[in-house]
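All protein chains of the complex are present and in place, except for one that has been dropped.
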Amino acid sequence: MVAVAARTSRVTGRRFRSVTLGALGLFGFALALEIAPRVGVVPIDFAPPTSQILVSLGELVGEASFWTALVDTLRTWALGLCIALVAGVVIGVLLGSLPFVRAATATTIEFLRPIPSVALIPLVIVLYGPTVKSTLVLVVYAAFWQVLIQVVHGVADVDPVARDTALAFRLSPWARVRYVVWPTSLPYVITGFRLAASVALILTITGELVIGSPGIGKEIDNAQQSNAVRTVYALIVVTGILGVLANLLTRFVERRVLSWHPSTRGEEVTPA
Amino acid sequence: MLEVKNLHKVYDGHGRRVTAVGDLTFSVPEGQFACVVGPSGCGKTTLLRVLAGLLPATSGEVLVQRTPVTAPPPGLAVVFQEYGRSLFPWLRVRENVELPLKAQGMARSDRGALAAEALAAVGLSDAHGAYPWQLSGGMQQRVAIARAIAYQPRVLLMDEPFAAVDAQTRADLEDLVRSVWQRFGVTLLFVTHDIDEAVYLGQRVIVLSASPTTVAQDLTIDLPAERDQLTTRSDARFTELRGQVYAQIQKVKAPA
Partner (left out) sequence: MRLVSRVLLLIGLPVVLLATWWFGSAGSEDFYRPSLSSIMDAFVRTWTWDMFVQQVFPSLWRLLVGYVIAVALGVALGGLIGTYRSVRSLLEPVLEFLRAFPPPVLVPAAILLSGIGDRTKILVIVFGCVWPVLLNTIEGVRGRDEVLSDTCRSYGITGTLRLRHLVLRAASPQIMTGARQALPLAIILMVISEMMAANDGLGFTVLQFQRGFQIPEMWSGVLLLGVIGIVLSLLFRLAERSLLGWYHGQRAGQREW
């Protein structure tokens, strides 16, 4: 009892310290980026100080076109993620539960997975032009593998005893998936979701930057072409904030869905 | 030679104090085999970590070879309970044994000779090329013992080294430790929670009280030096000593 109380107070003390230090770190980082261009460590024309970036971020927030671009980006990201998630789960469960299919597709998957998604850029440009569809193909392709690999592992992780129990009690195939396979693979699905979310954001921005489909990435490219340096940096900060929010969101979902689950999965983000 | 004078260890967490070791005084003369037993949670591991210089004492003094311990002292080796975690999984058995010698800057040929001798002493001559995780638990603990021997310590500390191996292996390892002690003449402090093991192994058994820890009894084991799993354990004197230690531990457990 005494020991537990001692530990709790030590932990909160440590936590308080680490939060303070963390805030200090962020502040120091912003300060360094403010000072570095002003004293000429980096050219001020091409690397504006933090305060100027924040000012042009403020201006951006007042423009309707910024919000349109933001919504475009979010829509592509969410849509691509959803398609990848559904396709990955369905195909993953199929592959994972049918050993023959799994064995037959293993080599193909091993070969397709490491093909860089950006290799498809010229293809989608000639096939679909600078449209959302082009970017979506990249996003879905890259995010799909993240989900698929996790789901296949998850389904393979099903306890053989649980599987045999379900068979012995003559559960229907659907009931087996519902009560045995799905709960076991759920943590893997969630991990796949988290990894896919971050990869999908990367490819969304990439597609917009390189292909020119509408969104924040395209705005960045435009601003860079017209030498609007501060706007470039302000938009980059926006993508960083999007990234942080995406991380927070996926962690929140993970905690909600898996609050009952004792295990924590290893991280493995592999944008292909 | 190992001396503990009025050792006192308090864990201090923001405003709350937990006394792990109350007031502990004992000494182990050169070359003695002493066993420390006590009820579970009596601070045996804390004591060992302070002796090994891994944990600072709150007050009191620990001397190894007459030198006060402030950091891990030279000439002292430790065999940990968790053999699976105290060996480097990325090094082969022989490299594991040689690494501390390498840290001392010993020449390669001397290292090789010492390691070979130590591995032979624990009966692992033909396992030097294996990785620890390819061996059984008992064999891994043998490697840890070989590493300790090769280090040529004057004082050897063992922290419940056989708590996690099966009974048969355990008997073999007990005899191994006896023979290593006799052959190399080290001062040996062996911490265990097993009364039989303590009486069977030691020349002396120090019984600790429940936390805050003090010495509850200091017992000389007057069994013959040549010990044997069968005859020693069926000796009437063994049973008697074992009964004394058992009674003492029951007594110190009671107040808690």
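Chains: A and B, in written order; residue numbering restarts at 1 for each.
Going forward, a contact is a pair of C-beta atoms (placed from the backbone, for glycine too) under 8 Å apart; a residue touches a chain by one contact, two chains touch by 3 or more.
Because the structure is a prediction, the values reported are computed rather than measured.
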Practice item. With the full complex in mind, choose from B:85, B:108, B:237 or B:251 the residue touching the hidden chain. Key: B:85
Review point. Hey, which of A:57, A:70, A:89 or A:120 is the one touching the hidden chain?
Key: A:120
Study note, to complete from the structure: Checked against the full complex, the residue among A:70, A:166, A:181 or A:202 that touches the missing chain is A:202
**Study point:** Those residues of subunit B which, in the complete complex, touch the missing chain
**Key:** 49, 52-54, 71-72, 74, 76-78, 80, 82, 85-86, 88-91, 99-100, 102-104, 131, 133-134, 147, 151
Check your understanding: In terms of residues, what is the contact footprint of the unshown chain on subunit A?
Key -> 17-18, 21-26, 28-29, 42-43, 46-47, 103-108, 111, 113-123, 125-127, 201-202, 204-206, 209-210, 217, 220-221, 223-224, 229, 232-233, 235-236, 239-244, 246-247, 266-272
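The definition used in the following text is that only the chains that are shown with their structure count from here on.
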Exercise for review: Could you grab the centroid distance between subunit A and subunit B? Build each centroid from C-alpha atoms only and quote it in angstrom.
Suggested key: 51
